[in-house]
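Only a single protein chain was left out; the remaining protein chains are all shown in position.
On to chain A.
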Amino acid sequence: MNRGTIRSYFIGDAQADRVVPPSGFTARLTLFAAGAMAFLAVFALALSLAAGRLADRWASELARSATLRITAPADQMAAQTEVALTILRQTPGVARARALSPQEQAGLLAPWFGPGLDLATLPVPQLIEVTEDETGYDAAGLRLRLAAEVPGAVLDDHTRWRRPLVEAATSLRRIGWISIALIGGTMAAMISLAAHAALAANAQVIEVLRLVGARDVYIASAFVRRFTIRALIGAVLGTGLGMGGVLLLPAASDEGGFLTGLGFQGLGWLWPLLIPILGALVAFAATWAAARSRLKELT
């Protein structure tokens, strides 16, 4: 198909459009189906993109941090912490090691014990935040050295709970993309059905057109143009509503955790704009296939 014909589909030919009688019912159904599917696709896309961001963030941020926990009698705590910090600063691959202040530790415990907790009354271990540099450190070697010099220290490099989280985010992203594929397939199926119905309802018209010498391309394009334009309009409306809905979701925040990160960021807002175009392409292909198979049955 050359560019001229593709262009003529959209510019259309007023005469050709009148040849097929206007059909209110299938028109509204196609419009609605395309709109609803585009709306859902926007959310599936937002979910995929947000899950992708989450997986990347968890994978990179958590991978480069670890926690050293020191449990010791109160009088030895300060000394052991000092030794541990010295060891950590000497370890190649550790960019930064910092003991958390009592206020920070209280902040971490606040969700469980409520605010106003006096840590001095509790035997709370001292936490040291360890940040890796690009090369990373040898965790096994560090553990051996700590075991010898700071008996109360436990190194937690977060892999234990990081991995399932990253896996969860990755599969969430996968589910998002599968949903988009299913939405596209469902839209193709609905538009095929609507196109078949329209073609069947206009069997007489098609027969007359064949008898007066219309080529298949001419007849098919009269239907294809209609359905493509309807699907495009429906998908534009659905995408607009969907994007509005995403815009109204609460922005990403620390309090809300990962659930509030759902949405588009920066250039990500350009992605949903592809949905109407893809929707129109799906409608184009579905109607074309339906018209082709239907016309073959006629002489």
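By definition in this document, contacts are C-beta pairs under 8 Å (C-beta built on N, C-alpha and C of every residue); 3 or more make two chains touch, one makes a residue touch a chain; residues count from 1.
FYI, contacts and distances are computed from a predicted model.
Q: The chain dropped from view, which UniProt name applies: "Manganese transport system membrane protein MntC", "ATP-binding cassette domain-containing protein", "Sporulation protein YhbH" or "Histidine kinase/HSP90-like ATPase domain-containing protein"?
A: Per the UniProt record, the undisplayed chain of the complex is "ATP-binding cassette domain-containing protein".
Q: Of the residues A:L144, A:L211 or A:L247, I need the one that contacts the missing chain.
A: Residue touching the chain left out of view: A:L211.
Q: Please identify, in ascending order, the residues of chain A that touch the omitted chain?
A: Contact residues on chain A toward the absent chain are 15-16, 18-19, 21-22, 204-205, 207-218, 295, 299.
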